[in-house]
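Presented below is the structure to which this report refers.
Here the complex is missing one protein chain, while the rest keep their positions.
Order as written gives the chain letters A and B; numbering starts at 1 within each chain.
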Amino acid sequence: MKFGILVNEGPFNHQASDSALRFAMAALEKGHEVPRVFFYNDGVYNANKESEPQSDDRNIVKLWSDLAKENGIDLVVCIAAALRRGIKDDALPDGFRISGLGQLVESGIANDRLVVFGD
Amino acid sequence: MLHTVNNSPFEKNGLDSCLRMAKAGGAVLLFEDGVVGALAGTAVADKIAARSDLNFYALGEDLAARGLGDKALVDGIKVVDYAGFVDLVAEHEASTAWL
Partner (left out) sequence: MMDDWEDEDGPEVVKKFLYLNRKAPYGTIYALESLEKVLVAAAFEQDVSMVFCDDGVFQIVKGQSTDGIGMKNFSPTFRALEGYDVEKLYVEKESLEARGLSEDDLLVDVEVVTSAEIQDLIDDQDVVMSS
């Protein structure tokens, strides 16, 4: 089964991004596909390359990059939400790209399920 | 339909609204801070019990994180892990997040 995911909150401030990550990992482990994760509202902050958590804590941005690379996940950040929040093309972590809300609608259409993580 | 509730019923009205607008036969997954709504004997336990026409689940990892892994839950609530969460999403036609 193909799962699309929508993340509405940034890393650390809410558990949403962690929950989405763990959900995606569990889905992949079960043999499902996660073709796309779309980041909206403050979720675009998951694409902040400058995030520097404490060394003994999880690095959420890197976890998304690594998961995407290993599993062919398309990490899409909404351009309008990103611009508002100062997340720019030239400073994206590996695996993330900036695009339009159409990619979210497409994710809802093309995937079997769309799961929303937010607050 | 699978309904997900991530906030505590003592902080926000996500659970309340979910219980009002979830159709019979659906499933409700309490996770993140929402797991506090699963505890037996709270002020909201009766509201959950009143919707015996829904199937309730709580995410074990979030209960454990909050030191609630050994606490009694409202009758009928089943504990699932992230793999179980994935199964719930797969088994239901769609999911609705009550944020």
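We take it that a contact is a pair of C-beta atoms (placed from the backbone, for glycine too) under 8 Å apart; a residue touches a chain by one contact, two chains touch by 3 or more.
Note that the coordinates shown come from a computational prediction; the quantities given were computed from them, not determined experimentally.
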Hidden-chain contact residue, picked from the options B:30, B:74 or B:99: B:99
Missing-chain contacts mapped onto subunit A: 6, 8, 35-36, 40-41, 72, 74, 80-81, 100-102, 104-111, 114, 116, 118
Subunit B, residues in touch with the chain not shown (by the definition above): 1, 13, 17, 20-24, 26, 93-99
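In this text, only the chains that are shown with their structure count from here on.
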Centre-of-Cα separation between subunit B and subunit A, whole angstrom: 24
In the complex with subunit A, residue positions of subunit B that touch it: 4, 6-7, 31-33, 61, 81-83, 85-87, 89-90, 94-95, 97, 99
Touch list for subunit A against partner subunit B, complex: 1, 3, 8, 15-16, 19, 22-23, 25-27, 29-30, 32, 112-119
